[in-house]
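Have a look at the structure below before the remarks.
A single protein chain has been omitted; all remaining protein chains appear in their positions.
What follows is chain A.
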Amino acid sequence: MSCEMTTSTMLRDKLAYDETFSCVKCGYCLPSCPTYLAFGKESHSPRGRIQLVKLAAEGKIGIEDLENPIDYCLGCRACETVCPTNVEYGKILDSAIDVLGEYRKDKQSFSEKAIRTVIFKQALPNKKMLKLVGTGLRLYQKTKADKVVRKSGVINKVSPSLAAMEQITPTIEKPLARNPYHELPKKKKTKLKVAFFTGCIMDTFFSRVNDLSMKLLQKANCEVVFLKEQTCCGALHQHSAEKETAIKLAKHNIEAFEKLECDFIINAIGGCGAALVEYHHLFDPGSTWYERAKTFAEKNKDISYILSRLELPIVNTINRRITYQPSCHLTNVQKVVQEPMRLIEQIPGIEFARMKSQDLCCGSAGIYNIVHHEESMKILDMKMKTVQETKPHLIVTTNPGCHLQMILGVKREGLEGKIDVKHIVELLAEACDVS
């Protein structure tokens, strides 16, 4: 522990101490918390974590005591949605992540620091870098090297989590097909002018969903603008105690989009969208940046929010039974709950089968399924049980992380070929004959 951190007043300032007092410890959050349900311990419940953060701020327990409870939190924030006293769990969690990050920085080895720098400061915000990774992956897939590697079992020996994720990495589309929309055709009679936020990981691995999103928006009579100057949203940084970089990226995006006059900024990524609508949380209330961030945040909307309010020219019937796995950040942070289901049910032929505990996180949670693979799989297994009860032909998702996790879940249950996984935009595109 560094010296200045030892004083509890400092800790009380850094941790969201005041926010912990809103918790009346009623426990109503317990049934909504995937880690509490999966691990069966109060220390992995929202209520437990809140009390532990409070105790740490009071100096009654050490920062190291927060490590396990906080590290294993998915950050799905389902607890906020059910909380009867509106505890700002997200703020408490983020503050604990930051304090833990600082505490660990002193203990990090040189190589750990170097890896973090490359991932968070260079790779994620840098599309070229991600494209390079993407191209590499594509080559790897096209040359069938992936099959050789998979067969050899080398990866399994290195890390079971990476091995599992490697199996579900989607096919990367060739670079030329990835960015065809620097200039998008303007329609004469447009209802809304919207900018499109692509996201970095999304645009590397699911660029097709971004393409289809923009085409759907045009079909729904929107003028769509694509802004080259945009960068990574910074969500993963924020959740990994890289707040400084998160702030830098937020400022970059705010400045870029401020130059553009538009009604909304649309994205098709539940997780990034949640970071964008909370950009002001990164700044001090009352500051100029806080106000600018707030104005920016209010313009950001998920694609299903906007499409459900416009007229979609649906032409195709889709005769399939569908279940929906909501993105937690779309539900609990962006509060977009009914819209995706309304859109799904608009499509003729579809039988919508809502799964039990639909709002429970699937265990993907950013990079949780990589860093806490075993725990993530426990949560995924709970989820797949309820998925299977609905006997779906297709699982619809609203976020790339959930999407990959669902593919992994289907694979783990041996249901490949029987259950498909699609982003809601892909489903709507099919219904509207957009490709």
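Going forward, a contact is a pair of C-beta atoms (placed from the backbone, for glycine too) under 8 Å apart; a residue touches a chain by one contact, two chains touch by 3 or more; residues count from 1.
Note that in this section contacts and distances are computed from a predicted model.
Trainee: Refer to UniProt and select, among "Glycolate oxidase subunit GlcD", "Methylamine utilisation protein MauE domain-containing protein", "ABC transmembrane type-1 domain-containing protein" or "Formylmethanofuran--tetrahydromethanopterin formyltransferase", the name of the complex member that is left out.
Mentor: "Glycolate oxidase subunit GlcD"
Trainee: Pick out which of A:N68, A:T190 or A:N221 touches the chain that's been left out of the picture.
Mentor: Of the candidates A:N68, A:T190 or A:N221, A:N68 is in touch with the missing chain.
Trainee: Write down which of A:K41, A:K105 or A:R321 is the residue touching the left-out chain.
Mentor: For the chain that is not drawn, the touching residue is A:K41.
Trainee: Name every residue on chain A in touch with the hidden partner chain.
Mentor: Listed in rising order, the touching residues are 21-22, 24-28, 30-31, 40-43, 45, 47-49, 51-52, 55, 58, 60-62, 65-66, 68-69, 84-86.
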